[in-house]
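Here the complex is missing one protein chain, while the rest keep their positions.
And now, chain A:
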Amino acid sequence: MNPLLQGAATILIGVGLCIAYFYFSNLILDKVIFPARGKNPGRNINRANAVRPWLFMGPAIFALGLYLAYPVVGSFIRSLYNRSGDQFIGFGNYTNLFASQGFQTAFFNNVLWIIFVPAASTFIGLVAAQLTDRLRWGSVAKSLIFMPMAISFVGASLIWKFVYANDPDIGIINAVRDSFGLAPVDVLQIPFWNNFFLMVILVWIQTGFAMVILSAALRGIPEETIEAAIIDGAGPFQLFFRIMVPQIMGTIVVVWTTITVLVLKVFDIVYTMTGGNFGTDILPSYMMTFMFRDDGRATAVAFVIMVVVLPVMWWNIRQARKEMR
């Protein structure tokens, strides 16, 4: 069957099933299990209302549990077994990993990514937000800086290949070098610094996200504080760094952590630009070298990523609970 037709059929069946499930489960609850008549109509209504939330959330809880919660446990257990999965080896996969040169490189690079990408994106985004807010054509500028958000990591990598290419007739960097009479270099092969050339791609994508959110936060700052600072003689830089930034610190942290979590998911850029060669591997791409070949090690790498994310998760939950009170 044509996949597009299959897709259309799935949408119809999926949506139909969903609505039917919610409609009939409610109907059965109200009319059959706890009908609002007979001996105890009041008690029945209360009971029905106690069950109903779980009907509404049922499919979501099932899907979340199966696709996100179960794999955390499943992956951990699998990571304790060997390559073929039939022999329990305890933390063997982990000790192997920590001893291997490839993992150490990937881990070190990933730390660089976690520091550099959120910091650079947030900082440039903050500056861009503040500057564009003052311009008449600011919204156009914003939407152009925001645009890379829509581009896939693979597409972005290809776009940047036209910047980094070795041939001075393709790559801009080498064209500039060429015009100064310098020999072309393959920036993706410069040890250590090549990591940063890859990070630039993700910064390019994420700056718009940071800018949009921070610009909304900047606009939410009460004007009185700014006016008071101006009357007290604060210059534009003082105003920005000492009055405005401290007031939106909460939002800056949200943006920062959101980008940090994203950094730990992105394997596409490294995969398409260097394939993890020249010492540019990061954990997500390192994991893919084991995927389909050694599930034990792949899940062990995945679990290391999970552990790295844990502090962010803990902090997010704490914030959410604070807000609800």
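Operating definition for what follows: a residue touches a chain if its C-beta (ideal position, glycine included) is under 8 Å from a C-beta of that chain, and two chains touch if they have at least 3 such contacts; residues count from 1.
Keep this in mind: contacts and distances are computed from a predicted model.
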| item | value |
| --- | --- |
| Chain excluded from display, named as in UniProt, from "Solute:Na+ symporter, SSS family", "Pyridine nucleotide-disulfide oxidoreductase", "Quinoprotein relay system zinc metallohydrolase 1" or "Carbohydrate ABC transporter permease" | "Carbohydrate ABC transporter permease" |
| Residue in contact with the excluded chain [from A:I33, A:V111 or A:M147] | A:M147 |
| Candidate in contact with the missing chain, chosen from A:I89, A:A119 or A:V163 | A:V163 |
| Residue of A:F22, A:F196 or A:F278 touching the missing chain in the full complex | A:F22 |
| Footprint left on chain A by the chain that the document does not show | 3-4, 6-7, 10-11, 14-15, 18-19, 22-23, 26, 30, 49-50, 52-54, 56-57, 59-61, 63-64, 66-72, 74-75, 78, 124, 128, 131-132, 134-135, 138, 141, 143-155, 158-163, 165, 167-170, 172, 175, 204, 207, 209, 212-213, 216-217, 220, 223, 226-227, 230-231, 236, 250-251, 254-255, 258, 261, 264-265, 267-268, 271-272, 284, 287-288, 291, 295, 298-299, 301-303, 305-306, 309, 312-313, 316-317, 320-321, 323-324 |
